[in-house]
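Below is the structure I would like to discuss, written out as structure tokens.
All protein chains but one are shown at their positions in the complex.
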Amino acid sequence: MTELGFLKKENLVEFLKELATKSVVYVPVADDDVVAFKLFQENSTICLDRPANIPPKTVIFPQYETLLTFTFSKKEEQPDKIDVKIQEKMDFKDTVIFAARPCDAKGFTVYDRVYKDSDIPDPYYVGRREKTVIIGFSCPNVSPGCFCTAVGSTPSDKEGSDILMTEVSGGFVLEPVTEKGKAVIQSKFIEDGSKYLEEAQKKQEDVKNKVKNPFKKAGKPQISQEKFNDDSFWELALSKCLSCGACTFLCPTCYCFNITDENKIWEAERLRSWDACMFPHFTLEASGHNPRPTKFHRFKNRVGHKFLYYPEKYNGVLACCGCGRCIRYCPVSVDISKVVDELSDTNSENKTLTSNGGEA
Amino acid sequence: MKNPYLPELATITKIIEETPNIKSFQVVFNDHEKMKTFKFEPGQVGQLSVFGVGESTFVINSPPTRMEYLQFSVMKVGEVTTALHELHEGDQIGVRAPLGNWFPYEEMKGKNILFIGGGIGLAPLRTLILFMLDNRKDYEDITIIYGARTPPDLCYKDDLKEWESRPDVNLILTVDNEYPGWDKRTGFVPTVLNEVAPKPDNTIAITCGPPIMIKFVLQNLVKLNFKDDQIITTLEKRMKCGIGICGRCNIGSKYVCKDGPVFSLAQLKDLPPDL
Amino acid sequence: MSVDKLKDAVKQILNEVDIVIGYTEGFDKVHATPLFINTQDKVDQLIWDQRCVHNLASYLPSLKRKKVGVIVKGCDSRTIVQYIQEGLINRENVKIIGLPCSGVISLKKLLKAVDFANIDDITFEDNGNVNVKTEKETKTLSLMDIAPDKCKTCQYPTPLIYDILIGDPIKSDKPKESVYEDIIEFDKKSLEEKLAYWQKVFDRCIRCYACRNACPMCVCQDSCIAESREPHWISQRATLTEKFMFHLIHTVHLAGRCVECGECERACPMGIPVNTLKRKINLEMKELFDYVPGVNPDDKPPMYTFNVDELKIKEHKIG
Amino acid sequence: MSGLENKEMKIVGFLCNWCSYGGADTAGVSRFKQPTDLRIIRVPCSGRVNPLFVVKALLNGADGVLVSGCHPRDCHYSDGNFYARRRLEMLKRLLPFLGIDHRRFHYTWVSASEGARWQQVVKDFTEVIHKLGPLNLTREA
Partner (left out) sequence: MRVGVFICHCGNNIAGTVDVKAVAEAIRKIPGVAYATTYMYTCSEPGQDEIKQAIKDHNLNRIVVAACSPRMHELTFRKTVEKAGLNRYYFEMANIREHISWIGEDKEANTKKAIDVVKMAVAKVMQDRPLYSSSFRINKRVLVIGGGVAGMQAALDCADGGLEVVLVEKSPSIGGMMSRLDKTFPTIDCSICILGPKMVDVAQHDKIKLYAYSEIDEIKGYVGNYQIKIRKKATYVDWTKCTGCGACMEKCPSRNAYDYFNFGVAPTKAINIPFPQAIPKKAKIDPNYCRHFTKGKCGVCAKICPTKAINYEMQDEIVTEEVGAIIVATGYSLLDLEKLPEYGGGRYPDVISGIQYERLLNASGPTAGHILRPSDHIEPKTIVFVSCAGSRDKSIGIPYCSNFCCMYIAKQAILTKDHIPDSQSYVFYMDIRSPGKGYDEFTRRAQEDYGVKYIRGRVSRIYPKGKKMVVKGVDTLLGSQVEIEADLVVLGTAVLSNPDAAHLAEKLHISYDTFGFYVESHPKLRPVETNTSGVFLAGACQGPKDIPASVGQGSAAASKVLALFSKDMLESDPAVAKVDINKCIGCLKCVRTCPFQAIKDKELRDGRIVADVIETVCAGCGVCTSTCPCGAIQLQHFTDNQLLAEVNALCLA
């Protein structure tokens, strides 16, 4: 699918306005120097030159949502019997995520395996995912802490995007990746972009070469079981960890959640909200027992999940796309890439990484 | 697409006070059709909803061979279980079931079965015991070692009475300490297991109880020469989604809610030691 | 001050304590990161310069049962003083290495100053100049332009409490009145403006609790009521109401205890000025009880004590 | 409706059991008429009133919150209201910084015998809240 499109820079807002007539459009907006995906408005201060503080996972996997509502009612003659009506809250709109960085777009593929393509799909996720078009945006530069190339990706990875957009002089080259993406560029503002292909590719290559690989050895990091299960390693590597949830909440692939009920006498709601494996409450049992009682246990699970358990289940694919947010925004600069590197098995040969982060 | 988070409405038809802090709830789906077609395997669990309070996971401890109702036993420890204890017969709850895996009862056919339970840990064993009793001919000797802190803390007192009277069940009861009116064994379950010293030949041992009990039972079974694949236990973790997504009940790559709760000791040994 | 003196001191102390907490190089040139030193061979990883922004004293309560050495700046030392006031650490288990400090950098301000470009190198001069090299340019900035606000009005450049002081004490040259100027200025806005401001910034909150976990005085940590159901102060809804509630819980719990280290604000990945509300309360605590948190180990935190006759609290008229 | 012209406002009162709740009882026994907006929550002592209750009420839809305890020195628990005074004063001073009119929160002392004083407090406070109108702090509620 290489019918390249081109969008003139000066037509960007008009193009988005057009999109917004059909869909809900989220764009990266800078406010007080904080970039986050917000509903597009004509006066939005769209920020493309640096990745958003928080990935657009918020659009498909919102910070909280109502899964179900329970409505209580009684018959007058039988006040002691409460009838419950359960309603599913599924009202998903056509949505566009504009200018998701490739790592952020790719994050959704990590979700997909769990939420969409599993034997028990999650209808809330699937509902939003299927109605969402993701316009990826090739990174114009690298950011502190990025290491996408080390986990099998590139700053112009198409996986997860429906269209990949690359900035060239005067505008953006739009490369459709999926049928959904193709449909989006059927717009009067989109011209033929084939002549910009070379420039786009060069730019992509340039940026790719700037990404640093934090791992000592090339290829897919192989974690040594022995080191992984050595508690003293974690204790020393993670002493500085504050056990907050910044790393997980900002991670495009972290998908853990909590389910809680809230009651309001006549009705109640079942909520799903983000949760983090770094929080002690996450695994705390009613008895007071906690299978992951310290931050070391919790971080170990986080690293384990991303680099061992998830790959074990999904054909070796890592649950990390190297966006670097967890490193960049960690209040104490805990560096997961460094931890993984230290855990690497120095004796065995690394396997080659495939582009989806899996093994060859 | 089926919504896996959507509970089925059910009515509590009977509440049995098992012990001072454990109640058993017998529930039937409001949808009679659903009740008729409902299928599950012994050892599978369900999520019970108290609307507005939350969900909690319990094993279905009635056997699939007796489908007049589903029974769940609830020990009062946290918010949801406390709310469940406040419910009355006739009240509505939500049920998401069946979830998780089950006891490999097919593979146990023709074998001696040793059940070792403590406290409310008898619940998952009960479903299998009743299932096997309903298919008695498929299994050889059935031995049940069950203990609780005190006699009033023993669950399923009617069942115990019945099993005790059956010639084809060897029931060994114990309580931690001497207790007025108690003339059976005293001592902790792992110790009693050593006293009874069952033979591992052609035997599968299934154990469930408080973590500390399980720990010593497993040790003692190994000492009694049971092999890792002859020992089965069920695990309990904090669960929310029940479908292997939400991320809290995993041990390594295994999700207790989906891949469990039933594990053989051999399987457990392959997992990271994060119990 | 040469970092060698610091290393010598740490080597000395390491004989008496289980662990010494200092700073080392972070993942890039502009980041330092906390370093936990348990063996002599790690001492050489120590660094000390304007990138050492973290309040290392925050780790002390969680290490209460160990013997710990800790490197503190003037502002960080207030944390220790407050811990002593509140009985949260055993003073005899802590060895404090004090470092007089004339300001650190604010990563957020630095990035903004270079237009969010990737920084390849950074060097600091004694005269307060900071040389920054990015892909595009090399720039010289003044430290005070890219320092956190707390440095600009710093009253305690020299630690208030220490066992070893490395380097010469520095006297504050910042006027006392300047400390709360921004607060007083903000308070002059109309109620509507103020409310709109807080609505805007709190709306960004993702409840990652970085502010809470980075806060040295948030000692509840694993027991924080933001996540508990018993008591159930707050739901998991990510609504503005609940975000407000969370930040007010943090604020009220910090009333008269906040040592203004600014870690909450620094930790926030969403750029919320989390410290401002606490500083407003501190301003009131000063006015009401002449109390400044983290200055005198013998003080009593004002919310945990009282005077039968409160000289400054007048009975309010309705309306 | 509320004895005041317009619609009722949501006003929550936290009253200590020993003095102010008794004072409100005394006002009742004396048939001292009051506007009807106030809803009273009984607490053992004003010292029990965590300032966060006030915050919670205001965030969740209350238009005004009133806390009343024993007069200083008369606390049933000897010191409870001394703590209350400091903590509630702190909150009172914080509210305007957040953009919330401080008049929406009032704390005072009313003894069990001061029925007339209680009546006046309720009248005055209700009037102030009516003047200020409804509070909507977070747009969505």
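Things to note:
Order of writing sets the labels: A, B, C and D. Residues in every chain begin at 1.
One rule holds for everything that comes next: contacts are C-beta pairs under 8 Å (C-beta built on N, C-alpha and C of every residue); 3 or more make two chains touch, one makes a residue touch a chain.
Just so you know, these numbers come straight off a predicted model, no measurement behind them.
Across the complete structure, the visible chains that the omitted chain touches are A, B, C, D.
Considering D:V12, D:L66, D:L98 or D:V128, the position touching the chain not shown turns out to be D:V12 (whole complex). Summarising the interface, subunit C meets the missing chain with residues 65, 86-88, 219-225, 228, 230-233, 253, 303-305. Of the residues in subunit A, those that touch the hidden partner chain are 72, 74, 76, 79-80, 82, 264-266, 288.
In the full complex, subunit D makes contact with the omitted chain through residues 1-3, 8, 10, 12, 17-18, 21-22, 24-25, 27-29, 31-36, 39-45, 47-50, 53, 56-57, 60-62, 73-80, 83, 87, 119.
One rule holds in what follows: only the chains that are shown with their structure count from here on.
One simple way to say how far apart two chains are is to compare their mean CA positions; for subunit B and subunit C this gives 51 Å.
Centroids built from CA atoms put subunit B at 38 Å from subunit A.
Multi-chain contact residues of subunit C (touching two or more other chains): 229, 239. Touching two or more other chains at once is no residue of subunit D.
Residue ranges on subunit D touching subunit C, taken from their complex, read 50-52, 55-56, 59-60, 72-73, 79, 82-83, 85-87, 89-94, 96-101, 103, 106-109, 121, 124-125, 127-128, 131, 137-141. The touching residues of subunit A, when paired with subunit C in their complex, are 31-34, 36, 49-50, 53-54, 62-64, 141-145, 214, 236, 239-240, 242-246, 248-250, 258, 260, 262, 271, 273-274, 276, 279-281, 325, 327, 329, 331-335, 337-338.
Within the complex, the subunit C residues that touch subunit D are 183, 186-187, 191-199, 233, 239-241, 244-245, 248-249, 251-252, 255-256, 277, 280-281, 284-285, 288-289, 302-303, 306-308, 310, 313, 315-316, 318-319.
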